[in-house]
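Got a structure for you, questions after.
Every protein chain but one is kept in place in this view of the complex.
Going by the order they are written in, the chains are A and B; count residues from 1 in each one.
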Amino acid sequence: MRDLFALRRKIPPGTRRILTLLSAWLLLALLGPMLAPHPPGEIISGEVFGPVSAHAWLGTDYLGRDLCSRLLWGIRYTVAICMMSTALSCCAGIFLGIATTVTPVWVERVLGRLMDGLLSIPSLLFALLVVATAGESAPALILTMAIIYMPGSYRTSRALALRIVRMDYITAARARGETRSFIILWEILPNMTDPLLSDIGLRFIYAVLLLSNLSFLGLGVQPPMVDLGSLVRENILGMAYGAPAVVVPTLVIALLTVGINLTLDRGRV
Amino acid sequence: MKGRPGSLSAGRSVMGRLVMSRLGAAGFSLVFVIVTIFVITSALPGDVADTLLGQGATPEATARLREALHLDQPAWLRFWHWAGGMLTGDPGRSLLTGHPVSELVLPRLHNSLLLAGATAAVSVPLALAAGLACAMFRGGWFDRIVTFLTLATVSVPVFLIATLAVFVFAVQLKIVPSLSDIGSIHSVWQFIRVFLMPVLTLTSVTVAQMVRMIRACMIDVLSAPYIEMAVLKGLSPQRIVLLNALPNAIGPVVNAIALSLSSLLGGVVVVETVFSYPGMAGLMVESVAARDIPVVQCCALVFCVAYLALTTTADIVGIASASRKRDA
Partner (left out) sequence: MAGGRLAGTQPRMSRRGVLGAAALACAFSSRSAVASPASGGHLRFAGLVGSAADTLDPARMAVGNDFIRGRSFYDGLVALDDQLAVHPALATRIESDDFVTWHLTLRRGVTFHDGKPFTAADVVYSLSRQRDPAVASQQQFFARDMAEIRAVGPYEVRIVLEEPNIGFPSILALDSFAITRDGTTDFATANGTGPFICTEFRPGIVTTGRRNPAYWGVAPGVDTFSLIAIPDDMSRHDALLSGDVDVIGSANPRLVRLLREHGFGIIESPVGSYTNLGLRLDRVPGSSRDFVEGVKYLFNREQVRDSVFLGFARIGNDHPVPPEDPDYAADLPLREYDPERASYLIRKSGFAEADPALFCSPAALASADIAVVLQYAAQKAGIGMTIRRMPVDGYWSQYWMRMPMSFGNTNARPSLDIAFAQSFASRAPMNESRWSDPRFDQLLLQARRERDGGRRRQICHDMQAMIRDEAGICIPAFTTSLDAFSARVRGLRPDRAGQLMGYNFLRHVRLADDGAPA
């Protein structure tokens, strides 16, 4: 709460814009499926990769299902799962990344090696292990994605924090006898928000794309539900015919991710 | 702080010690990863006996085959044999085919390094130039266009970029081959034809990531007080970025580049699949599916070494640039 507050005090107008956009997407995720004209598993047409029509507002998919309905469900899953896992991985990664710059050296020695280890284990292996042991529930999914992206966030924030820690005002704060958590939250974090927001935005994009890879592996959203990336993947053959089933979900992904990233960029001081 | 080098005069030797300890730590990570990978692959359900017998496996046949392949030995014993072989430079034999692991891995490693090297050669200079330019002309039209383009590229799933590229350039326009037939390369021109699309696809992804990070780091450094001093002194923005800001941003910038590049060996399954490129990532996926543990271990080892080499280099560069600053 306190670091959020710190952010807010620092960049009020930008934060407002970010919050507005996020709530718009969350609202769409929450209400969208109620507007879906068909159930996500219903085959409504004998024509696959069908064009936009009165019957199927955004055309049909590779089985002849209503793309519009599937898209609305896809937005719900992608927005919810990716926002949660990104938030989780970045909170943990950033906190640990900064903390290890002000804690005794051995903490970084151990934690850093652990993170390096995690980063260099192929995420495929990791995901398969989760499917095999924990099954494919939504919390397992979110946690897996959070763990996969945490080490990257850790490394980036630590590299940024290391530079700040050498600044005079940190030395001054230490000399004043401030606590470590005070230094982390009030002296270091507010001074590295710009690159951090950039990093968070990128991680969100990766989460959206990773989710579709995990779905393909079996860990992700289960049929007949779908996430946005999988929507593109399952309809990829429609590309040969220029079908809306592959174009529209791609545009929605771009709208979601580019929009959030641009807002994060503009949200700066 | 306890244990943190504070003395300015001892900079060089302190840096030497830091580098050594970083290398030691990398070795420690390596051991950790090898053990973890072995634990994970052993924990995955099924083994190579199931793969070999396929749908026709009966419990009896599977048990006998396991015995023949020594899979009935306890895991620690198998690990011991493998580690022992590895220390003497012998990664063992594939359980699936019986061929030496090195025969399987080396040609694939060569291919992967070729692809990663070509991609790095294109993307790193491009990303540095674009990132620095964005920082120099922050908020200008160049910055806006590059920002939008990088975000848009990175948002499109890689499999879509790759598939679309093949469909347009190989099928419709017929200017490049649809398959990465490395065996057909006998001239520089053929090399370019074969590598053009995989490299461009990978570049589009890695460049976007690197540009974003480099730009962010530079902008962050540019907001420091001594830069404001330089601005007040009337130095040109280009001069400030290159001479004042860049040296201070080297640590995070190199770190960002290293992270992006580290995924070029193991994280390119999609590109290898779409372009039919016989690289390491595909081998690893296939070997995991077949539970061919010696091959999985060897691939994981290679990825890990590559990753650690990159990040350790980045760290050492970071330490060096920091100590240079201290010495100054």
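To be clear about the criterion, a residue touches a chain if its C-beta (ideal position, glycine included) is under 8 Å from a C-beta of that chain, and two chains touch if they have at least 3 such contacts.
These numbers were taken from a predicted model, which means no experiment stands behind them.
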For the chain not shown, which residue from B:T51, B:Q73, B:S102 or B:Q190 touches it across the whole complex?
B:T51
Sole contact to the chain not displayed, among A:A36, A:M167 or A:L217:
A:L217
List every residue of subunit A that touches the chain not included in the displayed model.
39, 41-43, 46, 48-49, 62-64, 128, 131-132, 136, 216-219, 222-224, 236-241
On subunit B, where is the contact patch with the chain that was removed from view?
44-46, 49-58, 61, 64-65, 68, 94, 96-97, 99, 104, 107, 163, 166-167, 170-171, 174, 177-179, 181, 183, 273-276, 278, 282-283, 286-292, 295
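Following the convention adopted for this analysis, only the chains that are shown with their structure count from here on.
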Where the centres are mean C-alpha positions, what is the separation of subunit A from subunit B, in Å?
21
Considering the complex alone, what residue numbers of subunit B touch subunit A?
1-4, 25-26, 28-29, 32-33, 36-37, 40-41, 43-45, 147-148, 151-152, 154-160, 163-164, 167, 209, 212-213, 215-217, 219-221, 223, 248, 251-252, 255-256, 259, 262, 266-267, 269, 284-285, 288, 296, 300, 303-304, 307-308, 311, 318, 322
Name, in rising order, each residue of subunit A that touches subunit B in their complex.
102, 104-106, 109, 112-114, 116-117, 119-126, 128-129, 132-133, 152, 155-156, 159-160, 162-163, 166, 192, 194-195, 198-199, 202, 205, 208-209, 212, 229, 232-233, 236, 239-240, 246, 250, 253-254, 257-258, 261-262, 265
